[in-house]
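All protein chains but one are shown at their positions in the complex.
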Amino acid sequence: CFLNALDEVKPAFGVHEEDLHDCVKGGIINYSPKIHQVIKRVERDIEQLRHSENFNFSSLLLYGPSGSGKTALACQLALDSKFPFIRLLSAKDMVGMSETAKVQHIDNAFRDAYKSPLNLLVVDDIEALIDYVPIGPRFSSVVLRALMTRLTSNAPDGRRLIVIGTSSNYSLMKSLDMLNCFNDEVCVNNVTSIDELCAVVDKGGFFRGIEKDNEDEIRRGDEDIVKRIHTNLLSIF
Amino acid sequence: CFLNALDEVKPAFGVHEEDLHDCVKGGIINYSPKIHQVIKRVERDIEQLRHSENFNFSSLLLYGPSGSGKTALACQLALDSKFPFIRLLSAKDMVGMSETAKVQHIDNAFRDAYKSPLNLLVVDDIEALIDYVPIGPRFSSVVLRALMTRLTSNAPDGRRLIVIGTSSNYSLMKSLDMLNCFNDEVCVNNVTSIDELCAVVDKGGFFRGIEKDNEDEIRRGDEDIVKRIHTNLLSIF
Amino acid sequence: CFLNALDEVKPAFGVHEEDLHDCVKGGIINYSPKIHQVIKRVERDIEQLRHSENFNFSSLLLYGPSGSGKTALACQLALDSKFPFIRLLSAKDMVGMSETAKVQHIDNAFRDAYKSPLNLLVVDDIEALIDYVPIGPRFSSVVLRALMTRLTSNAPDGRRLIVIGTSSNYSLMKSLDMLNCFNDEVCVNNVTSIDELCAVVDKGGFFRGIEKDNEDEIRRGDEDIVKRIHTNLLSIF
Amino acid sequence: CFLNALDEVKPAFGVHEEDLHDCVKGGIINYSPKIHQVIKRVERDIEQLRHSENFNFSSLLLYGPSGSGKTALACQLALDSKFPFIRLLSAKDMVGMSETAKVQHIDNAFRDAYKSPLNLLVVDDIEALIDYVPIGPRFSSVVLRALMTRLTSNAPDGRRLIVIGTSSNYSLMKSLDMLNCFNDEVCVNNVTSIDELCAVVDKGGFFRGIEKDNEDEIRRGDEDIVKRIHTNLLSIF
Amino acid sequence: CFLNALDEVKPAFGVHEEDLHDCVKGGIINYSPKIHQVIKRVERDIEQLRHSENFNFSSLLLYGPSGSGKTALACQLALDSKFPFIRLLSAKDMVGMSETAKVQHIDNAFRDAYKSPLNLLVVDDIEALIDYVPIGPRFSSVVLRALMTRLTSNAPDGRRLIVIGTSSNYSLMKSLDMLNCFNDEVCVNNVTSIDELCAVVDKGGFFRGIEKDNEDEIRRGDEDIVKRIHTNLLSIF
Partner (left out) sequence: CFLNALDEVKPAFGVHEEDLHDCVKGGIINYSPKIHQVIKRVERDIEQLRHSENFNFSSLLLYGPSGSGKTALACQLALDSKFPFIRLLSAKDMVGMSETAKVQHIDNAFRDAYKSPLNLLVVDDIEALIDYVPIGPRFSSVVLRALMTRLTSNAPDGRRLIVIGTSSNYSLMKSLDMLNCFNDEVCVNNVTSIDELCAVVDKGGFFRGIEKDNEDEIRRGDEDIVKRIHTNLLSIF
């Protein structure tokens, strides 16, 4: 089944695989039909780019709340694509860089992403990449512009690139005119229902701060438990 | 017919042609009377500049929604003009430059554009050139001022220049007093009706994410399909 | 008549005449009593400075909509003054300069303008000089202050200077306390009526985008034509 | 009992212990059930990180009013953890540093915190670390972003790290999206009731500006005394 | 009489006299009782500083509309003081300086002003000194702070200094807490009534743009004339 296919880690030929593996330590759990649809959608976009006669550049935005699995999904599906070049572009690698150095770093990532015939670039956590802070708001418009220009430029002849972006702030992406820079967008929701929660538990997740004796309360949907679970959801996986 | 004339790529004598070709990979599709009028208008302005006794500098703004074909039209018509010098001024070539370097780059483009007797410069995506970000809003007023000064300065004796600007944010152009800097302005609309859509399909376009079986739904104007088409319109061409 | 006097280009003794000539390519057309009054007013101020026993510095602001002829008038009247030193201070010469360099440039213009016994300086398009952008608004307060200080400082003994400033944003000049820096101010209006328009046509102007067959429509005041004329007015001259 | 356990200073094996000791000069007084619960909660999170099979990074925010004991608690509990590496990251050590140097300093603290198998880092007074000033508001978004990126990055294989953050401005943490960066959060309240106050006094605290004769008034809850106590609370300990 | 005493230019012993003379080319005209009172008030403050046993630093703000004579009065009264050191601190001398250089320049002016036993410093046009622009508003807070610190610092032993400041923006001075920095303040009004105007005319002033035949209209208070006079008032003197 699809889930099994995802759970076993497939070999890929590109560089930078380790960064991607780091973001999906335990593999993806296919805990609900919704998550299944998300996976199918991203796979379709990847396949279209691979075979298209009409375009050689494509982009897709994964958005949804913090901790919902956007980065994990993007990285797992990148690994599963078997594209010769896959890479994760992440704010973690740019801490302390000047704006100029960041633009250079991003530009190099795209340049590298045009070196193989088939390339996939995960542009992770766009808010973090542009140093977004809600108060103000503040962000690096220089880095933003570099990203936008790259996302709206065609691939060179003979190269194909798909960019998977992630963001937990959809309305920000809209306000920044970033949505116009992506060809497709997919929402990744949080685990919200008790059923989904139990599906995760069944598949081997556990909850910090929730004793085994609480399992019944979870299934009964005890409000206090659910609230604690929500707060701790980030630490499920 | 006019369409055929446009579709076959005409030779031009200037440098920088490749940049322009990159923006109109598949040629322009004349899918509606509206697009025909736009083309006619731009051609008239180009002809006026070529033959005018009264002025040697002219400028024209193409505005309209993102993906409506402004850049493609500007570049195709530039190529069709057969002017000895044609050039595309684009934000893509200025990523990571300092403000000062950008001003220099723009100034050089105009300087180059005065080297032949007949010159055409596409100033593409003015928002991108001035690093415009809607939140704030932010933009480089230094670059903006350089553009404005150039757009309101006469050509040197014996030189003729027409500038075709593009922008997907007309109200911004207005707020920035940019409209005063152009002698003419033309709106380029998106494909909006089903008829226009079918005209595109007929002429060889196809839709990503829309199976062939959906063709009937498109023609029936199915709302969900139309919405998906709009989102994907950028990838038609 | 006055018009003839203006139309023939008079010799002047100062440097920088070419810059000024560039701004009045075809000479000034005296198309209405209003424009005649403006010319008379500026000439009076120039004469007062020339002969005054009470002051040796004077300044005058020409304001009015974009394209109404402020720069052309200032330059033509400067040329007609036969002052030994006349100069145009324009944003065009300062593109890409740092703020400091701009202040230096402006200061040098004033310094030069005190080298002859009788001097005239056109400070053109003050908005452009101070890098004004309506959004924000933004402008260089350093350059503004340099201008203001120069406009409120006396001429050295034995020197006379009249400054003619131009601006298409009167309310901005007011908000910036710039009006206090000028001794006189004159409004230059656009061609607004059909009669004025015909006067211009009669005197040799022509309209881009308006075929000869439209002449009757212009005289009938056809609304659409008038609107197109307004948009194109900048290109009449 | 628990209190005794805390009051005696336990030996720890890490470096930087002195900084931590400096913040809990007289040991923690367990003056109420509320403070007991806080201690238990932090200890549970520390234990979970120590033994967890599912995660190797965890973070906890202590928030509450100024002077309520957040720093003291964090440091005492760090000392009590007996983790081989414990460290205090404090604004005091960054006075006068440039933003870049601060980011470097923070990054080094995290890097150091990954050198032992079991590590604990106190990120004290986040407002101070990001140079927050309520007027404006102002803060270093560069430093903030460095902190956020570190707080949302996994520990390297074979290393475990728990971060205890402190902040006296919970709503700021929320506005900055900082709460999403912590796995757990605990409120540390001030001494508010007379009973709690007396518990502190009983355990050896004394009040500056309150004579011994006022002791009865304290117990009677005299309003003026309570107000003076509140102002002086910071100096109890 | 007092007027005569002022009109004849008195010798003074300090340096920088020429700068001061430049600002009162034709001497002060004592055209009304109001202007007489202003002069008396400033003279009193100067005398108090000269003889005081209780203080050796004093400051006085002259405020009022642009062109009302603040600078002229300050400079004439400085010249009349016969203080061994008198100096004009003016924005004109600081055009194009960096903020740091401006602070240095101001600081040097004060330092120089402490070199003689009796010193007088005219701090002219405080708005201009701090590069104030009403839009924003903008100003150099660094220069402002340098001025404020100097205005609130005592003179060294054995030195006496009186500072005469001028400003045409009283409410700004208030908003900036500048009023707290002056020991005294005096308003200098514009010529407002026809009588005052005639007094000026009688004493030898003339009006640009007003022919001799208009004299009757002035005396009749013709509204249009008065308005023109107001606009031109700056050029009376």
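Note that the chains are named A, B, C, D and E in the order they appear, and that numbering of residues resets to 1 at the start of each chain.
Please note the rule applied: a residue touches a chain if its C-beta (ideal position, glycine included) is under 8 Å from a C-beta of that chain, and two chains touch if they have at least 3 such contacts.
Just so it is clear, the model here is predicted, and its values are computed rather than measured.
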| item | value |
| --- | --- |
| Contact list for the unshown chain, restricted to visible chains | D, E |
| Contact with the hidden chain (one of E:79, E:103, E:128 or E:197) | E:103 |
| Sole residue of E:58, E:90, E:116 or E:168 that reaches the chain not shown, by the stated touch rule | E:58 |
| Positions on chain E where the hidden chain makes contact | 44, 48, 52, 54-55, 58, 100, 103-104, 107, 137, 139, 141-142, 144-146, 148-150, 153-154, 175-177, 180, 183-185 |
| Contacts of chain D with the absent chain, listed as residue ranges | 22, 25, 66-67, 91-92, 95-96, 98, 128, 131, 133-136, 138, 205-206, 208-209, 231-232, 234-235, 237 |
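Keep this in mind: only the chains that are shown with their structure count from here on.
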| item | value |
| --- | --- |
| Chain hops separating chain C from chain B, counting only touching neighbours | 1 |
| Minimum number of chain-to-chain contact steps, chain A to chain E | 3 |
| For chain D, residues contacting two or more additional chains | none |
| Contact graph of the chains (line, ring, star, complete, other) | line |
| Full enumeration of touching chain pairs | A-B, A-D, B-C, C-E |
